[in-house]
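The structure is given below, and queries will be raised subsequently.
Every protein chain but one is kept in place in this view of the complex.
Moving on to chain A:
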């Protein structure tokens, strides 16, 4: 009995230095095994941009690029929060109108009550936090399916926005700081500085990790791949900042319009912070664990209820931030803020980016990539003069496409034993 051979391959402990070739082969094997990650979103983004640029040259201008970023910002922010809920295999249908409620609170506090902008922002964010806590409590402690809880929230918050707007009036937001969030740009120098800072920070983190792992003899990505990632980020950021720093005012004599929109660093910082939380803290690890196998997480001593409540808190708080950006962009809040297609666009963004509706798989970056796809579709089709009817249909089809990719890659993964 004790002579059964268990030893076949090399020891698990010491890693062979992996080459670029094997790295690419590994990646390709994962893709074929159904672990496609951000591939469809990136490919779709490139394809859409190419098509729109050919059909409408005005698509590929600095002005439109800046437009795109501010148009997609609110939905992207809401989608970033939704990723957390989706990671547990739950859904938050109320995120759109939650952002509306928070925007309404913001407008009331700053315009009607006349408090300074930071009080209004704090009030809006706290409102989001309270909403999320209530939703999470109902889901985790009372045990109502999240679909039902948040559908009720969807209806109720729509009513709350109406009530806060005193039946249909809209409230303007004129505070210069709040308006600046989604309408002003950073100075070109600051844009470059932040981009350089981001690349340097990314490079430092990546190289430090590489060195630390190499020093301990652990499996590492090839150095060329690590460097490639850094160069890639530098290129993307460099091109984006360069383009956004071009003059995009029609008449330079009246106003000068250039620089990176202020929402961009806001989204970037939140992206970094939430990615850190998900990937580098045990809290984030526990979110994935609960999304993957709730019972296993429970037996590992993880407080599952607390995790479930917390993701709804994050989601609604991010919705609040999205609502603030939406209010800033529109210079006002009306009963439809956060309504109509906002929620579907946000869910669509997360799913298109590669976050699974089945839980356990997703990244905050997905929301940004998917948000870009959604924004490009809306923007490009608008430029081509299609009606909103057509836009809705196309976005719906794209969402369905993304969900199919998700479901099919899951089946593929099951078939190849990857899940």
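To be clear about the criterion, a contact is a pair of C-beta atoms (placed from the backbone, for glycine too) under 8 Å apart; a residue touches a chain by one contact, two chains touch by 3 or more; residues count from 1.
Operating definition for what follows: contacts and distances are computed from a predicted model.
Considering only "3-isopropylmalate dehydratase small subunit", "Sugar ABC transporter ATP-binding protein", "Oxidoreductase" or "Carbon monoxide dehydrogenase", the record for the omitted chain gives "Sugar ABC transporter ATP-binding protein", by its UniProt protein name. Residue-wise, the contact with the chain that is not shown comes from A:300, picked out of A:47, A:112, A:252 or A:300.
Touching the missing chain, out of A:212, A:306 or A:411, is residue A:212. Looking at A:40, A:360 or A:380, the residue that reaches the missing chain in the full complex is A:360.
Interface note: of A:153, A:291, A:338 or A:380, the residue touching the hidden chain in the full complex is A:291.
Touching the omitted chain from chain A are residues 1-2, 4, 6-13, 33, 212-213, 216, 218-219, 280-282, 285-286, 288-289, 291-293, 295-297, 299-302, 360-361, 413, 417-419.
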